[in-house]
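What follows is a structure written as structure tokens; I'll ask about it next.
Heads up, one of the protein chains got dropped from this complex, but the rest are sitting where they should.
Let's turn to chain A:
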Amino acid sequence: MLWKVLLLLGLSSAWAQKLCSPGASDGYKVRLSINSALGDQAYVWNENEMFLFRATLAFAMRTYSDGQEYDVANVVVCDETPRVSFWFVVTSPLDASLLVDKRRVEEAVRKSRSRINSAFLLTDDTLEFIGIPPTLEAPVAPDTPPWLIAFGVVMGGVGAGIVVLLVSSVVQKIRKKRDGEEETGGKTENEAASDAIYNMSFSDDEPVTQM
């Protein structure tokens, strides 16, 4: 009896292995770059980490796919390399010989990408699903573009400065005119005395060539 069970188990695992192969039409290749991401704090990739991966993927399928109860056994992995890369396929919980369609797997992975990344302390660049590009995050667009704020500050300062300078020159002119009027009243005596000292019309200050 025992050998029958063992035979069945062996056959089923062999059958499962046939489902998963590099380049499988319903499978995806996964690539992890743990050393580049974590440097000194990199963990070693072993069986337990692989188990975590299969469990995370099963979680993703449960939550974001059709709601069936996917189990760790439904995620089949093969072709592991020292790169840390491998292929995986997902079998249906109802029938272990049926593969879940590629598109449903992709959808589930896309939606739970950040959860999968954080389970392994990696990012979109260092945990790659070949064939599933990460959804690019739109950059935060503030309501007023920041450059307009800087522009407003500078132009406000410039405008204020121009107004100040113009007003100050006008004030200066008014003040000069007022002082000039006050002075001419009492200046007549001194003018007559000082005017005769130097007569400009006899000095030739023209260093220019005229023709």
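In the analysis below, contacts are C-beta pairs under 8 Å (C-beta built on N, C-alpha and C of every residue); 3 or more make two chains touch, one makes a residue touch a chain; residues count from 1.
Keep in mind that, in the parts below, contacts and distances are computed from a predicted model.
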{"item": "Undisplayed chain, where the name is taken from the UniProt record, one of \"Transporter\", \"Proteasome subunit beta\", \"Translation initiation factor eIF2B subunit gamma\" or \"Ubiquilin-4\"", "value": "\"Transporter\""}
{"item": "Sole contact to the chain not displayed, among A:Leu19, A:Ile34, A:Ala60 or A:Val75", "value": "A:Ile34"}
{"item": "Selected from A:Leu52, A:Ala73, A:Leu98 or A:Ala150 as touching the chain missing from the view", "value": "A:Ala150"}
{"item": "Residue touching the undisplayed chain, where the options are A:Asn48, A:Ser97 or A:Thr135", "value": "A:Thr135"}
{"item": "Residue ranges of chain A at the interface with the undisplayed chain", "value": "31-36, 81-85, 133, 135-136, 138-139, 146-151, 154-155, 158-159, 161-162, 165-166, 169, 173, 205-211"}
